[in-house]
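Note that one protein chain of the assembly has been removed; the remaining protein chains are unaltered in position.
Letters A and B mark the chains as written, and numbering starts fresh at 1 in each.
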Amino acid sequence: MCGTRAVVVGAGIVGAACARELALAGFAVTVVDRGGAASATTAHGEGNILLSDKGPGPELELAKLSRQLWPQVLAEIADRSASGAESVRAVEWEPKGGIVVATTAGGARALARFAAGQRAAGVRAEHLDAGQLAAIEPLLTRDHQAAVYYPDDAQVQPAAAATALLADALTFRCELRTGCDVLGAVTRGGRLIGLRTSTGLLEAELFVNAAGPWAGEVAARLGAPIDVRPRRGDVLVTTPLPPTVFHKVYDADYVGAVSSDDGGLQTSAVVESTRAGSVLLGSSRRRVGFDDRLRPEVLAAVATKALRLFPVLATASVMRAYGGFRPYVPDHLPVVGADPRLAGLWHAGGHEGAGIGLSLGTAQLLRALVLGRPAPIDTAPFQADRPAVLGQTSTQEDS
Amino acid sequence: MTGRQVAVVGAGPAGLAAARAALGAGAEVTLIDAARQLGGQYHRTPPEEYAASRPEALQHGWPAFAKLRRELLGHPRCAWWPETSVWALERRDPGQQGPPRVHLLRGPADGSHRVRQILEPDALVLACGAHDRVLPFPGWELPGVFTAGAAQTLAKGERLMVGEQVVVAGSGPFLLPVAASLVEAGSRVLAVLEANPAAVLARGWSRKPWQLAAQLGKAGELIDFTGQLVRGRVPFRTGRTVIEARGAGRVEEVVTARLRPDWSVVRGSERTLAVDAVCVSHGFSPQLELPVAAGCALRGTPGAQFVQTDARQRTTADGVWAAGEITGIAGAPAARAEGAVAGWYAGGGSPAARALPALRRSRDQGRDFAARLARAHPIGAAWPGWLGPRTLVCRCEETDYATLCRAVQEQPGAAARTAKLATRAGLGPCQARVCGPTVTELAARLRGAAPDAVPADGLPAAGPHHRPFAQPIRLGELARPPEPPDAAPEHHGA
Partner (left out) sequence: MTARLIPAACDATGRREQPLRITVNGEPLDGIAGQSIAGVLLAAGRPSWRTGPSGAQRGLFCGIGACFDCLVTINGDRDVRACLRRAHDGDTVHTQRRDGAHHSGDQDASTVPRDSDSPDGSVL
């Protein structure tokens, strides 16, 4: 592949991971972003690398692959150079483990079933009794019915993670163009051979659409629309606190919210600390298009649920909130693969709130598909030619 | 009576004038301020508990202020909400007209049981004011280094003297009344150091800075005796500033140095002075988080932005007016005129009102004054020359200058937000209120001509004033449902 040119559209975590894999494979890569690197969805999320929220199925397989890759990839980058090592330190990789807590009897039964299914699929999911839970999360409410510990859940500082991946790619044949907006396609014989951009024509043999929630718009500008939509999520950030929350702790409702088709407001508590001492409180999911307005009632609902898990946080001050747009396909599966209509165009995205965690596996699948090599897991469920991606489903959300 | 509901945020000169004008137009007014007393920083008075028999002793224009205060507090259509902070503004749904919903917390500052309320006014007047801008220098985080405004607030508002041996430094006519406040409170002011050289001052002003100070409303209150007091006792030097504060756990001495007109340090001109306090101000930062949250367009350059208004003080956000220092640092007379214009129109007053032309003239004079102020007290481009690699640029997170330089220069295509996440500058409790303009300016310089990224749909360009939570709110307060607008806050404390 030496010298084959590839263009990656989007310098978020998925674009950065794909650029790195392609650069490692010998492509000459150009990453373009109309904003700055890692500044949109990537910079507005919590940095989740989770197995705990995924039931058995293709997404869990992708999550397991990615979880395995994270420490390996970070070690590779750190070993490459001193600046690589420094960029990896900023990533704040923390395999802190996750705890899912059910606060109702019904929730406890559902959680037990869910965890049993995950265990069967190879996920470590350990039931905690009240004493064990109190020992590892001493300030969590005692008012709970069941808890499951997922030792493999991890967290990174997402913008730093994307920056480290991108910086690593740039040590190979890779360049980054920011402030570069994709305007349209140049095709020859039904094949995409170039992008018209705000900073000029970009020619290549391979094009990867990793534009996150804007992937649908980019694809439409290239004449091959796909159905990727934004779903808004809001996160509250407290002032720095003494150690209060030691794992990623969430209520069992979260499991239902991720795959829900309900477009309205959903909240569930996700509570965790950052290395700087702040507690992050999520999360809400709303299908509101690209509406960036702050909605206090949404934040109030997030606060209410978080306090149910950690009543001790009632006097903690919230100093900021951030909201981001998570890209999703109506069937709630990522899309990784070649566009069925326009040769030369590939898609990598649609991970909703899981893009940070799934980015590395996604990039590896893309590399295997592009090179025509066997992939580590089945890629068929993520194909771009499925009806949901091509906008051929009419889901309840649309009505 | 127009019956319009007008919410006025900020009870300084601009907000008070806006409230009066809106009442005059026939509106119902809710006047909101985080402080316990009317007046803002400008009419800072000792607390009621001091039972001061001569509160006017420190006040410029006391009779007019006292009259206005009586008028507003006694007005049947004016509700005064002290100790009330706006923590969020919620813009209306697309297609809906009107100002944002105003989300309030009422009760003692940073309390945990404040009452949460929501106002849905017909018009919103923002008169949020400004705070000192202080450029970083080595040792500026030491206890005993104060903003000039802090020294004055403590002297006037609490009758507290911040130090025995004090240096006042920075730039602007505000330094003089601050020095006068300190002298009145009993400090020995060793020097007032204006960083700009006399020639630059003279281009913008006459040669007598205390006369200029009289025109600058922010400073005007002590002017009656500033002249004699400061001329008699305090050396006023131009072209010199504090480039370092030193001490073990608190400030013990400052290093001053001569500056060239571009504020580059003249090496060899350093002098050391023993002090127990230093008061610094390099100008003012308007408090723009609420205008930004309301969706108001800003004008100016990054690091020196103000709210854009039209001739009627209307902002670009529907139903939102702005007045006072958030539209430009122009002093109290201009703030009053702007407030009156804003309040009148926000209250539904007629554009044909007789008083308007005079108000507009007064406002325009104020703006002219602001332009002269900016010319006479520019921030010299070479000021980063006094920063060392270990000098903190962000006080909260203790990000030093070297870290900022590294992050900006080494990160590929780093957007401002990514650089912020990498250095943590601006992520601490003050949420970039103090370091925001400085970090923005330094990063832009380090980056060279920054490629202006196209903001993605729905993601606001993350400027230094983007703070969706305008004030901190405790999780317990956020989780409680809001009280109806007419509920009175509980009273807490002994």
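General observations
One rule holds for everything that comes next: contacts are C-beta pairs under 8 Å (C-beta built on N, C-alpha and C of every residue); 3 or more make two chains touch, one makes a residue touch a chain.
Quantities reported herein were computed from a predicted structural model and do not represent experimental measurements.
The chain not shown here is touched by just one of B:T2, B:T153 or B:S264, and that residue is B:T153. Of the listed residues A:A135, A:L183, A:A220 or A:A380, the one in contact with the hidden chain in the full complex is A:A135. From the options B:L273, B:A374 or B:C430, the residue with contact to the chain not on display is B:C430.
Only one of the listed residues, B:D132, B:E194, B:E338 or B:E441, touches the absent chain: B:D132.
In the full complex, subunit B touches the omitted chain through residues 34, 36, 41, 46-55, 57-58, 108-112, 131-132, 141-147, 149-151, 153-154, 158-164, 184-186, 249-250, 276-277, 287, 395-398, 428-430, 433-434, 472, 474, 493-494.
Those residues of subunit A that touch the chain absent from the view are 135, 138-139, 239-244, 246, 277, 312, 314-317.
The rule is short, and it goes like this: only the chains that are shown with their structure count from here on.
Averaged Cα coordinates give subunit A a centre that lies 40 Å from the centre of subunit B.
Against subunit A, in their complex, subunit B makes its touches with residues 88-91, 94, 103, 110, 112, 293, 397, 410-418, 421-422, 424, 427-429, 431, 451-460, 462, 467-469, 472-476, 478-479, 481.
Contact residues on subunit A toward subunit B in their complex (touch as defined above): 11, 33-40, 43-44, 83, 90, 157, 159-160, 163, 166-167, 170, 176-179, 181, 198, 214, 230, 236, 238-240, 276, 281, 289-296, 299-300, 303-304, 306-307, 313-322, 325.
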